[in-house]
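A single protein chain has been removed from this complex, and every other one stays in its place.
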Amino acid sequence: MNSFLMSAGLFLLINLAVGLLRLYRGPGPADRIQALLLFGTTTVAVLLLLAYAEALPALVHVALVFVMLAAIASIAFVQLPHRTGKD
Amino acid sequence: MSLLSLIFDALLGLGLLWLAWRAVSSPGLFASVVLFMVFGFVMAITWARLGAPDLALAEAAISAGLTGALLLSACKAALTDTGNDNELPDEPSTVRRRWPAALICTGLGAVLSIVMIQVAANRAAVPPALAEAVTTHPLDNPITVMLLDLRGYDTLLEVTVLLTAFLGVRILLEQTELPRLHAPRATTPLMVDPLLAMATPVLLMTALYLFWTGMEAPGGAFQAGALLGALGVMYTLTGRFEPLDRTPVLLRLGLILGPGMFAIFACLALTWSEWPLAYPAGATGAAAVAIEFTLMISIAVTLTLLFSATPGLHARHMGVRHP
Amino acid sequence: MSGILAFSLTAGLLFALGLYGMLTRTGLIHRLLGANIMAAAVFLFLVVLSTRATEAGADPVPEVMVLTGIVISISLTAFGLVLIRYLRAMTGQATLPRSGREGDGHSGDD
Partner (left out) sequence: MSTWLAIALILIGCSFFLAGTVGLLRFPDTHSRLHALTKADNLGLGFICAGLAVHDGSLTGTIHLLFVWALAMMAATVSAFLIARWADEEPEH
């Protein structure tokens, strides 16, 4: 079971690496922030899988902290003016 | 399993390297900032893989919440300060001295890697005195034992560093009129109000929970304080806290509470022991909890003020709403 | 633990990358990111050192040092960003002033 959890985590990590392509390509700030959202969710999932694969229950708390603060980045992001400076 | 872990770790390492490379080399400010935020996420997974949940917790609270908000606000400030409405500004000349720097850094990287691999390959045992002190201590989590007891100075210095950084910021803000940033946009109650209404109790409870479990599991004053600080930053970002150009008395008290308690306790300790910062026999747990609690409050207040880059904050009345 | 090799290699290279960023970028926020990456490399190496002591559990000293280190690097970043705003308000740009435009080997570095 543990190696199954680990390989699921590995799969998600590869997923994340592929998602980096969007971060690389952009083009707009909104697209980059979306990639960040994807990474946030994936990181939470990887942390949960690792918590059980390595029998470190404290990692569930780490995942909890992550999701709780996930919205802050978005709130901070929408404070940015648009590129054409309408704001 | 071990091959799997090896691939996992190698992928993590490659991811970290690619993200770091892009963060320092991509021309745009915003792209670099987002890349650095993702770098923090991957770093948290790395701490988890290395079996250091304490660090993963701190990294999660800081890189998921605080650093992102801080750097994105820096992007906003870069726009506002330069009066440049068109584009997040790139640097005038993006890169210089590329080849000599690359040569030096390649050499340094190679040497460092070789040395680090060799050092890390030698196994070393925990010094016996330390191992004994950790195992016989009433608090269970070895990291907490270290933080509270064997190196109480460590926590004191941590909170002092934060406080010093805030004082530095405050001095700078008194020196000059920085252009006022635009008022927060996300003040519309439509989606942010329900979020804050739910996030506030959840974050408060989780912070207390982390504080409490910090006694026997990873967690503790810093992680809990960072969560509370993130809540404060959330309130500032959405305009629920408004900047002031002075520091109200209550906030001053909050700032000084943790270090002050620490200092008083250190002096009092001289009455029952010949060492400052020694716990009274029989009341170690209670004294530790009291000190940690005040530290948590100070860390939260300091982080909120430091990240909002204002001397003070006050709650805005949200009583009457205009639809 | 299998990760020791991979992560110590990563730490060494990360440090070099952060330094490269600090040496080549002129934008101060980018330099700050470079400094943060260097700090992360040091933290990574310290934690790798602490996990190798596996007979009696991980050695807590380096981990505690890294915890403090994280606090210090976050304070540094926050202060640095305000300092950069201050510089921008004074000089109009977020780069360090240089005495000559080209070929000066020593100025403008941290």
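In this document, chain identifiers A, B and C correspond to the written order of the chains, with residue numbering beginning at 1 in each.
Here is the rule we go by: a residue touches a chain if its C-beta (ideal position, glycine included) is under 8 Å from a C-beta of that chain, and two chains touch if they have at least 3 such contacts.
Quantities reported herein were computed from a predicted structural model and do not represent experimental measurements.
**Student:** If I'm reading the header right, one chain is hidden. Which shown chains does it touch across the whole complex?
**Tutor:** Listed by label, the shown chains it touches are A, B.
**Student:** Looking at B:Ile171, B:Met198, B:Leu250 or B:Ala286, which residue reaches the missing chain?
**Tutor:** Final answer for the missing-chain contact: B:Met198.
**Student:** Tell me which stretches of chain B touch the chain missing from the display.
**Tutor:** So the residues of chain B touching the unseen chain are 186, 190-192, 195, 198-199, 202.
**Student:** When the complex is taken as a whole, what residues of chain A touch the one chain not shown?
**Tutor:** These residues touch the chain not displayed: 1, 4-5, 8, 11-12, 15-16, 18-19, 21-22, 28, 30-31, 33-35, 37-38, 41-42, 44-45, 48-49, 52, 57, 60, 63-64, 67-68, 70-71, 73-75, 77-78, 82-84, 86.
In this section, only the chains that are shown with their structure count from here on.
**Student:** What's the contact topology between the chains, one of line, ring, star, complete, other?
**Tutor:** line
**Student:** Rounded to a whole Å, what is the gap between the Cα centroids of chain B and chain C?
**Tutor:** Centres of chain B and chain C (C-alpha means) sit 15 Å apart.
**Student:** Measure off the straight-line distance from the CA centroid of chain A to the CA centroid of chain C, and report it in whole Å.
**Tutor:** Chain centroid spacing, chain A to chain C, equals 23 Å.
**Student:** Which whole number of Å gives the spacing of the CA centres of chain A and chain B?
**Tutor:** The separation of the two C-alpha centroids amounts to 19 Å.
**Student:** Residues touching two or more other chains, restricted to chain A: which are they?
**Tutor:** In chain A, nothing touches at least two other chains.
**Student:** Multi-chain contacts in chain B: which residues touch at least two other chains?
**Tutor:** 5, 12, 49, 51, 54, 66
**Student:** In the complex, go through chain A and note every residue touching chain B.
**Tutor:** Residue list for chain A touching chain B: 2-3, 6-7, 9-10, 13-14, 16-17, 20, 23-24, 26, 29, 32-33, 35-36, 39-40, 43, 46-47, 50-51, 54, 56-59, 61-62, 64-66, 68-73, 75-81, 83-85, 87.
**Student:** Mind pulling up the chain C residues that touch chain B in the complex?
**Tutor:** By the definition above, chain C touches chain B via 1-27, 29-30, 33-34, 36-37, 40, 43-45, 47-61, 63-64, 66-68, 70-72, 74-79, 81-86, 88-90, 92-95.
**Student:** For chain B, which residues are in contact with chain A within the complex?
**Tutor:** Answer in residue numbers: 1, 4-5, 7-8, 11-12, 14-15, 18-19, 22, 30-31, 34-35, 37-38, 41-42, 44-45, 48-49, 51, 53-54, 56-57, 60-61, 64-66, 68-69, 72-73, 75-76, 79, 85-88, 182, 184-186, 192, 195, 199, 202-203, 206, 210, 213, 217-219, 223, 227, 230, 233-234, 237-238.
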